[in-house]
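To start, the structure itself, in structure tokens.
The complex appears here minus one protein chain, its other protein chains still in place.
Order of writing sets the chain letters: A, B, C and D. Residues in each chain are counted from 1.
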Amino acid sequence: MNKKNWLLGSMLAGCILLIFLQLSLQMNFANNWQLIFWQLRLPRLLFVLGTGLCLGLSTLLLAATLRQPYIDGSMLGIANGAELLVALLTIINANVLTYRVLVGALAGVLCLFLLRGSVFKLKTRPVFMIIGGFCLAMFFNALTVILTSNSGWTGKSMGNVTWMDVIWLLIILVGGSFFWLLYGRYLPYFALPEIQTRQLAFPENQVAMTFQIIAALWLGAATAVLGTAFFAGVVLNQLIKELTKLGLVARLPLVAIFSILMILTADTLGHFAFYPTELPTNAVLLLLLTPAFVFLIVRWSRAL
Amino acid sequence: MNKKNWLLGSMLAGCILLIFLQLSLQMNFANNWQLIFWQLRLPRLLFVLGTGLCLGLSTLLLAATLRQPYIDGSMLGIANGAELLVALLTIINANVLTYRVLVGALAGVLCLFLLRGSVFKLKTRPVFMIIGGFCLAMFFNALTVILTSNSGWTGKSMGNVTWMDVIWLLIILVGGSFFWLLYGRYLPYFALPEIQTRQLAFPENQVAMTFQIIAALWLGAATAVLGTAFFAGVVLNQLIKELTKLGLVARLPLVAIFSILMILTADTLGHFAFYPTELPTNAVLLLLLTPAFVFLIVRWSRAL
Amino acid sequence: MHFEDLQADYQSQIVFEKISARLSTGEITTLLGLNGSGKSTLMLLLAGLKSANEGTVEAIGEKIFYLPQKNQVFDYLTVEELLTINQTKDLTRLNRLIELFGLKSLLQRDISLLSGGQQQRAWLVYALSQPAEILLLDEPLTYLDLKYQQRFFEALIWQQQAGRTILLSLHDIIFAARCSQNIWFLTNNKLVSGTARKMLTGKNLVDYLELSSNYAQMLLSAIRREEVYEKRSTTD
Amino acid sequence: MHFEDLQADYQSQIVFEKISARLSTGEITTLLGLNGSGKSTLMLLLAGLKSANEGTVEAIGEKIFYLPQKNQVFDYLTVEELLTINQTKDLTRLNRLIELFGLKSLLQRDISLLSGGQQQRAWLVYALSQPAEILLLDEPLTYLDLKYQQRFFEALIWQQQAGRTILLSLHDIIFAARCSQNIWFLTNNKLVSGTARKMLTGKNLVDYLELSSNYAQMLLSAIRREEVYEKRSTTD
Partner (left out) sequence: YRPSQPHRQTTRVIATTTAITAIMAKLDVKLVAVPTTTQTLPQQYRKLPRVGNHVSINWQNLLAAKPDVVYVDSELADEYQAKLKEQKITMKALDLQTYPQMLKTIKYLGEKYGKQTAAKKLIAQLQIKTVHRKKHPRVLILMGMPGGSFLAMNNKSYLGELVEKAGGKVVGADPHSLYTSPNSEKIAQANPQIVIRLAHAMPTEVEAAFKIAFQADPYNQLIAVKNHHVYDVKAPVFSPTANLQVNKAYSQIKEWVNQVE
């Protein structure tokens, strides 16, 4: 797979370049730069890397286990649910903010169980899953808008990342990975229809649930800081899927690195494009995915 | 089809009840009620009825011609595009406000051609259509939010419908219907895959475009006043589809009347639930569809 | 209808090159070939549903209809709704086809909830009722039970006599021998054609379908017996 | 494995009722029946993929694998990726199957971009390499060319000799006669079973498959000739 390695390589190179930019741009080395490096740049960078991983892979897991390629956690209401719970708890007790990543992750899992108890039961009717999930998302979104009396765009910025956020994200990433390792070998099974997998000697229900919990944890954790980025997960995954036409496991590293690359780019732009004004990273990410997408469309429609 | 007639009948009855409520609730016959009836209630009611028709049927047409059951104009960016253009032109020249329904309709068509020139070209890859459309929608939405410095929910109300709005909506509805009559008999063809329809003696491309233009006109016109109601079109259509399991043409009247019923309900609630406070009809519609949806899910998951 | 020097590819992977033939008007022709030899691709080209890299297809003034190997629908669609799409004026033919393929009791059923063979019967009636002079049917026997294979055979003969030109792709040589006047063998660099009698030889079966010569002989003798048998049963 | 008084329905539309039979261990059984008689439904029930309204299925300690009539995948999936799913330790068998079904050159290809027959070959290898004692194969010959129908026959015999129990649903009576020890005829209120020799009679074909008696006779004589022919070719 030459093309795959080439893609991986160039995306990695892009990431490294962006990491360098993130750490060095607009850095004034005269004036207590250590503080800024250790307290602002480094935690932010680490969180952005983690967020990329979370966003890309949570979508991969959800889409695979649900056998719905065009679904991600934002469309199922998991992201909005996490946002809502963080907002709600903060109003009750402002100290919650310190643990927002943990709260977001748990809220994500809560939403997941809500979904599993309702729409996921209609596996045979995927349309309901999509519609039901989106309704839930819009519902949570409306509540958040009412609760915070703002548009949901403002104020979410990666600039607010604390070391506490980074540590919790790391814990949740490592925890999730552990369970992934446990069941990872079953992931490719989900390319088959259920009538096939039900006959294979593996506990499909349990495996699917585990993967979905990992996905919800990761997405919720990332969302608590990033805010909801509608459809970003699907776009990231499907671009890689259609560009490489690789199977589930084969495209896993590509999805991960591409998500990291895009969020790094979004955050770097959000941070420095109108310096000193910050733009919300999730908004920039969406704006960024549009042209990326248009570019690819043009390329592809020529190739057809 | 006993069930179908029963459904139709009960929904019609619901509509009539709601029309009566809309016109009579909170009506103070002591105080210039003629003005309120003729200048406020009646145009509003007529516009709501037209909006229901537009929302339900535009989705039916788009979904059919694109062979994508889970797509509606809001997901393709047509609704947000109409909203954006109305907002933009109003800022440039406030007179546009008088003709917002016309402007919305034209903006819808503009968006459609934008889509047809880009994402629709990738017919063979439906995922791109969904993703591309949604990216566009989010893009337009972000621009509108920035432009109007609000969240998009506030301020949109069916309460400020003018007779001018009603007349334009009527013109657009009648104009669209004319073209529909011209090509209506081809609508069921779209239940077949393209490899089949390309062999039938009918100008598929032209028919599909005409239907899509009708859909864009209608959706844009309705959106100019209602605002975007994400996913409402899909929910309305899919609920009827899955509830009745009827084909395209057979469920057409059901979709129309159900959409009218739901928007009437939403507007009646928005208007009178917290009278004199108005709730935005599009927000109420979404909140309304969630429980309606949950109710149906519960019913269905028991039946499985 | 005829074509010359056709070449087709997928993502510049060539399927076949420089193949030429003429489809005899008013006759039944069967296209035989190994899996992946390009039968479906050739039919797509002939129906104008895929464009050829090179070569030309000429079918002046003749309407062509192609029924794919696998069929699906995009909405709830009853058998009746399917059959009213692009309905011809020839209601007699349609009704006789419905009768022949036993669709009467299935008309109100949703296509995607039928059994494999029931679905295929609906698609066959749909295809045969199309107002096209040339029919290209890709593996029409798929999922059909023997009873309806026989009915399909009857429909073919009837349609041929009504003046239609039919190209079938099949893997059932006995059926091919029974129904078709002409046989085409397709491989990735050759298309050889001729009358059924001339083409169905042991050598051809071995060369083009890669059968063992034993198996080829057995099939041929079955064909011969069937011919004898049919003659006898018609003279009875 | 055996079942008793089975009844199945879809939306309370009964498919069959009160049918019972025993699947002979280590033998090949062919399930014959008209389109819509419930062959696929019966297989779903036996594999535990659909629950019966009434009746019981007993298969103590035996793993069952069902290969549906129509198969699809939910992602890009190469043939190789498909075959590594649930891979058994029995790599020898897998490799021999890959060889037998000519999949070597297709291993890196995406399944959904293969021709109908190529796809079916991949699914057959997938099914045959499953670690199950009992295989239920629903119309396995679909889309296969004659060469690979022959290969499939070889694989069946090999697998039977390796001790597996196999239930096929087919519409090809000659193939059924060639490969199976037992025949089941399914209609919506009856399942009759017996050895192939006993079951393949003109009367049964007419009664259960609704063939004309002429056609039934012709098929039976073809089967008889083939038997004679095979004996001769083995004694050759």
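Before moving on, here are some points about what is shown:
The rule we apply is simple: contacts are C-beta pairs under 8 Å (C-beta built on N, C-alpha and C of every residue); 3 or more make two chains touch, one makes a residue touch a chain.
If you're wondering where the values come from, they're calculated on a predicted model, not measured in any experiment.
One chain is not displayed; in the complete assembly it touches the shown chains A, B. Across B:Leu45, B:Ala191, B:Leu252 or B:Leu279, the residue that sits in touch with the chain not pictured is B:Leu279. Residue-wise, the contact with the chain that is not shown comes from A:Ile36, picked out of A:Ile36, A:Leu114 or A:Leu269.
Touching the missing chain, out of B:Met164, B:Leu200, B:Val249 or B:Leu269, is residue B:Met164. Of the candidate positions B:Leu97, B:Ile167 or B:Leu243, contact with the unshown chain belongs to B:Leu97. In the full complex, the hidden chain is touched by subunit B at residues 26, 28, 31-32, 35-36, 39-41, 86-88, 90-98, 100, 144, 147-150, 154-157, 159-160, 162-164, 271, 274-280. Contacts to the hidden chain, counted on subunit A, fall at residues 26, 28, 31-32, 35-36, 39-40, 90, 94, 97-98, 100, 149-150, 154-157, 159-165, 275-280.
Please note the rule applied: only the chains that are shown with their structure count from here on.
The chains that touch subunit A as well as subunit B do not exist here; no chain meets both.
The minimal number of chain-to-chain contact steps leading from subunit C to subunit D is 1. With every chain reduced to the mean of its CA atoms, the largest distance from subunit D is reached by B.
Rounded to whole angstrom units, the spacing between the C-alpha centres of subunit B and subunit D is 50.
For this pair, subunit B with subunit C, the centres built from the Cα atoms lie 45 Å apart. Along subunit A, residues 69 each make contact with two or more other chains. With chains as nodes and touching pairs as edges, the resulting graph is a single ring in which every chain has exactly two contacts. Applying the touch definition to every pair of chains gives A-B, A-D, B-C, C-D. Across the complex, subunit B meets subunit C through its residues 64, 67, 69, 188-193, 195-196, 198-202, 241, 245-250. Residue ranges of subunit D in contact with subunit C, taken from their complex: 10, 33-36, 40, 69-70, 113-118, 120-121, 139, 142-150, 171, 173, 209-212, 214-215, 218-219, 221-222, 225-226, 229, 233.
Within the complex, the subunit A residues that touch subunit B are 69-70, 118-119, 121-122, 124-125, 127-128, 130-132, 134-136, 138-139, 142, 145, 150-153, 230-231, 234-235, 238, 242, 283, 286-287, 289-290, 293-294, 297-298, 300-301, 304.
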